[in-house]
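With one protein chain held back, the other chains of the complex are shown just where they sit.
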Amino acid sequence: MESEVLRITTGRRRSVVDLTGEIAGFVAGRGDGLLSVFVPHATAGLAIIETGAGSDADFLDRIDALLPRDDSLYRHRHGSPGHGADHVLPGFVSPSLTIPVVDGDMTLGTWQSVVLIDTNEDNPERRIRLSFLPG
Amino acid sequence: MESEVLRITTGRRRSVVDLTGEIAGFVAGRGDGLLSVFVPHATAGLAIIETGAGSDADFLDRIDALLPRDDSLYRHRHGSPGHGADHVLPGFVSPSLTIPVVDGDMTLGTWQSVVLIDTNEDNPERRIRLSFLPG
Partner (left out) sequence: MESEVLRITTGRRRSVVDLTGEIAGFVAGRGDGLLSVFVPHATAGLAIIETGAGSDADFLDRIDALLPRDDSLYRHRHGSPGHGADHVLPGFVSPSLTIPVVDGDMTLGTWQSVVLIDTNEDNPERRIRLSFLPG
């Protein structure tokens, strides 16, 4: 298994970060196998959605509707408002994804991108572990 | 890794399609390993739930409650009403699943089935990629 850590700066804004290009570079030339994308943070998640046509912002809106950023709803509250919600996020939007790779390409559909969901304003630097198990 | 694409017709109705039989056929005789089930579409997801006793319809009801099909809530809106919600669905119901296989059988529990969730009325044909990494 080949495994490496990608470091990205999400800044202090809540964001959906498209990782598709970096991940495509990691798997290029590796043949067939399973790719694991894994975020070693407790206040972020990963998803496969369309980007660039509004759905990334829609996704953040729906996250806020379902996990309100009202600290009175959470036992875990410190840091910026909404931090309690940030810690529940990975329960619904997992920090782990597996994607098949065929002939060095992720088998994504035309409108699919791999994104990091980072609702946490207090942690501007993020790591993403990419691991490839050939087969 | 063995990988192939299953093609199914979901039609123009929002649906939960049980894929368990087709997937069982794909892994039969393959020994031990990890199975990846992956949907290369941006408006569909995969889940493992009980089917045939109401929970499949309950799941669609809950999706509608959590991701309302009211286009005024979404930036991404075109096609049939609710298309904005369809594009957020895979953020919460991932298009990627991994299932262990032992001696050619998925290790599903008695009441578990693998299903495709397709809320998009505009796309009646769907592909599902099945990949098996032996080990």
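Note that the chains are named A and B in the order they appear, and that numbering of residues resets to 1 at the start of each chain.
To be clear about the criterion, contacts are C-beta pairs under 8 Å (C-beta built on N, C-alpha and C of every residue); 3 or more make two chains touch, one makes a residue touch a chain.
Here the structure is a predicted model, which means the values were calculated and not measured.
Trainee: Considering the whole complex, not just the chains shown, which residues of subunit A touch the missing one?
Mentor: Looking at subunit A, the ones touching the missing chain are residues 1, 3, 34, 36, 38-42, 66-67, 73-77, 84, 87-88, 90-92, 94-96, 98, 127, 129, 131, 133-135.
Trainee: List every residue of subunit B that touches the chain not included in the displayed model.
Mentor: Subunit B touches the chain not shown through residues 32-34, 47-50, 53-55, 57-59, 61-63, 66, 92-94, 97-100, 102, 107-112, 117, 133-135.
The definition used in the following text is that only the chains that are shown with their structure count from here on.
Trainee: Measuring centre to centre with CA averages, how many angstrom lie between subunit A and subunit B?
Mentor: 20
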